[in-house]
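Sharing a structure with you now.
Only one protein chain is missing; all other protein chains are in place.
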Amino acid sequence: MSTPATTIFSPALAARFDKLVTLYPVRRSALVPMLLYSQDEVGYISDAVVEEIAVRIGITPLDVRNVLSYYSMLRTKPVGKYNVQVCTNISCMLKDGYGILDHCKQRLGIGHKEVTPDGLFSLEEVECIGACCWAPAVQINYDFYDDLTPEKMDKVLEDYRAGRGKETL
Amino acid sequence: MADVTFTVDGKKLTAPAGTLLIDACRKAGIEIPAFCYYPGLSLQAACRMCVVRLEKVPKLQTACTTPVAEGMVVTTESDEIKQSRKAILELLLGNHPLDCPVCDAGGECELQDMTFKYGAAESKYVEIKQHREEQQWSPVVFFDRPRCILCYRCVRVCGEGMDVWALGVQNRGVSSVISPNGEDHLDCEECGMCIDICPVGALTSGTYRYKTRPWEMNHVATVCTHCGDGCKTTLGVRSVDDGSEIIRGDNRDKSGMNGDFLCIKGRYAFDFTTREDRITKPLVRQPNGQLAEVSWEQALEHAGMKLREIRDTRGGSAIGVIGSTRTTNEEAYLLQKFARTVLNTNNIDHHRTADYASFAAALQGKAGRTASLRDFLTAPAILLLGNDATEQHPALAWNIRSNVRQNRARLYVANHADIKLHRQAKSFLQIPQDGYAALVQYLAGNEAGFDGTEISAAFREALRKEESLVIAFGSEFRGRDIQSLVDFGLGLPNVKFAALGDYANSRGAADMGLMPDLLPGYVPLAAAKHFGEEYPSLPSAPGLDMLQMFDAAEAGNLGALYVVGSNPVERYGIDPTALKNTFLIVQDMFMTETAAVADVIFPAANLYEKSGTVTNTYGDLQLAKKAADKAGVRTDFELIVRLADKMGADPKKLVPFGRGVRADMGQTRGAQSGEADRHAVWLAANNLEPKLSPFDPFAVFDEIQRLVPSYNVSRFELLGGQDKQTRSDLVQIELDPARRDLVLPANDTLFTSGTLGRYSRMLHSVMESRTTKPAETAAD
């Protein structure tokens, strides 16, 4: 239940966390946002992240892991620079979301939850991302690409590969 | 809270508002099944077994989360409810292996019982069950994942009950799994509560697993022999070639002051009883300096003759006696009576771990001022001064935690270390190690000598506002400090005290007069009027205390030393060569440092192998029953009597057996003569003996109750297995202000108990795993 002397986070994020834990009646309420923000910064929830969050909130690392393992959007392994998340829920499925997924798999040469050897892309099949009106949709990091066809998908991937994609990570 | 009236299965019931329906029903004898609900723990409502029909509520409701309300109409058994529970069981059994014949829980498994009751043996599921390999989380905890029904009892008891939080639930839904804090192992207090509380066989105990089945054991309720808390424990014993062996310890029936709690020592560390290096034959040192096995007769003859010779030639003052903190009250009493009437000496002492004499002196004549261990479960406020209860008094810590959690008791802690109970404390005060006396002065209003801060002022202020307080203090308090603490406490309304000492019967040893200057009941030698009849030749001068005895031995003035169940050479760091001119008799289980230099060694039984009474450090008197048995050893009681007999003393004077009570052994019954008397059979079955024998502890207990008024508690309840608080107000003593308290705290931790724990393989393996495991993870 304290601020650790050394932090693995950036000063801005550390300061944000310092404030976050004071916002709720119970400190542990800050756990999920803290996990999400650290994932954005670090890329994944490493053991060091778990340890530091546990110290900051004043709970055991096991408690952090209990919550961490509950949410499938929190990951404990590094992903590629661009995490391609293909939706295959009902609307996207009807509009050939699986086709997009298969196309990505073939084009990137990786499967579900895998990373390309150069570390640039990772692929993930996800549940609804809330873009049903423009299905099929894909989320790369925090950016949406919708109304996709395999050709459009190729273009998107090509842009990212050439460094023209949006850099959010 | 106000009572409400409601109807369950057509019966009108009344319970305080806010009571959970499941509790109210159980109290009225209506059983509602539940896996996840456990009294005293937080509510989970995970298992859905306790569903009941509430009138006007559309769906079945969980009785474990429904508080009773006025006019509520409840049905607990109907076809609909049966159907629902059966469906739940079917789901639980979906991946539960049907290995009941091998499972440790078979026969006492709640899932098994429910399946029998609701008949969910046939399943609609055809999928293959998923098998996962069993995991070993620590030397004592094994986890069999497929057997787990995810009731989360273990998670809650570890976190809420023990405040360890070593177990968690990972993943979600069908892939949820109980997981330990150290990835693949547990890093915890190893109390085994999770195993105890598991309704199925998912968590199994390293000491008990695959050894037997519950119905094949004899279950004996007795008192734990490790620390001074006096936990009730039910030992599961089975016969082996050389007696009977303890294979399990638990307290599932929640008898005793500890409820269902036992610490690692109580639950696992009984294996010292079956160690192969235990002494099982009397040993006598031969002229060549070697110890040799001899017959009992020879050994007793030899020891008795020598003692008699030394007493008659050099006088009783040349003989010393050191008693034990692990023997029963009867044995402690008998030992000092033997010393004072047969050996004619007051040179008697024991390893003192708390200054009970000063405590008794401070509280004399004040009724109802001693706290039972039970009081810590109900007291609205508790002050803990010194002592790390989590390590040294685990049951006290458990009761305090339960009290804080369930009744919101206010805990005040003052300690020189940042002890774990800090987390439960309303107010915590860290003081210097030698600052306890000054703290008491400060609390009493005398600020000199104490660096008061805002925190300490608030601490004092809050304490003074308490209307009912229990004060527990550790061995940091001795002599005059105890007096001033009691004086301070008595200034507050409604205060009770507890002195915390180590070992199973340290309090009993002090109460029973294993001290050079005090007779049983802390009666000073000078005031021994009513002891006259039983103690005809009582020497009037105080004897030598423990350290003086060894000084005398070194100076060659101690002809003989009789050590019962104690290891002073190791504990007090005595140079063994100091005893080379002393005839040393040792009664013990193992070849201790003291036994190694003895002239005669008698193999003795431990507390699990004898009957009698013990007093815990709070003064709660309990009955210990014989559970285990080991061929070749004898109780200290028997050994003392036999030794007295060999010295030519009249055993009947020592043990007033055959007096008052008669038992018919069948001699008087004509045609049936020779047949054992039914009463005698009953006594034997209950590990009691008819009082026809000089080895009957109850004959001595008669005398204790006669001579020590504070022990004159209801015998009836004691025999029923209840704890009875001894009455310190009946003690009358006046202590010499210059008296040495000689308190040497044991400073045991959860995993060590110097005298017995060192012989427990299980404790050793737990400690080894703790020293190696963190290193492994650090290397990861």
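So that you can tell them apart, the chains are marked A and B in the order they are listed, and the count of residues begins at 1 in each.
Keep in mind that, in the parts below, a contact is a pair of C-beta atoms (placed from the backbone, for glycine too) under 8 Å apart; a residue touches a chain by one contact, two chains touch by 3 or more.
Keep this in mind: contacts and distances are computed from a predicted model.
Set against the options "ABC-type sugar transport system ATPase subunit", "ABC-type quaternary amine transporter", "Dihydroxyacetone kinase subunit L" or "NADH-quinone oxidoreductase subunit I", the UniProt name belonging to the omitted chain is "NADH-quinone oxidoreductase subunit I".
Looking at the complete complex, one finds that the omitted chain is in touch with B. Among B:D3, B:E55 or B:E216, only B:E216 touches the chain that is left out of the view.
Looking at B:D3, B:D99, B:D253 or B:E297, the residue that reaches the missing chain in the full complex is B:D99. Residues touching the missing chain, restricted to chain B, are 99-102, 106, 209-213, 215-216 (touch as defined at the top).
In this section, only the chains that are shown with their structure count from here on.
Listing the residues of chain A that touch chain B in their complex gives 59-63, 65-66, 69-70. By the touch criterion given at the top, residues 165-172, 179-181 of chain B touch chain A in their complex.
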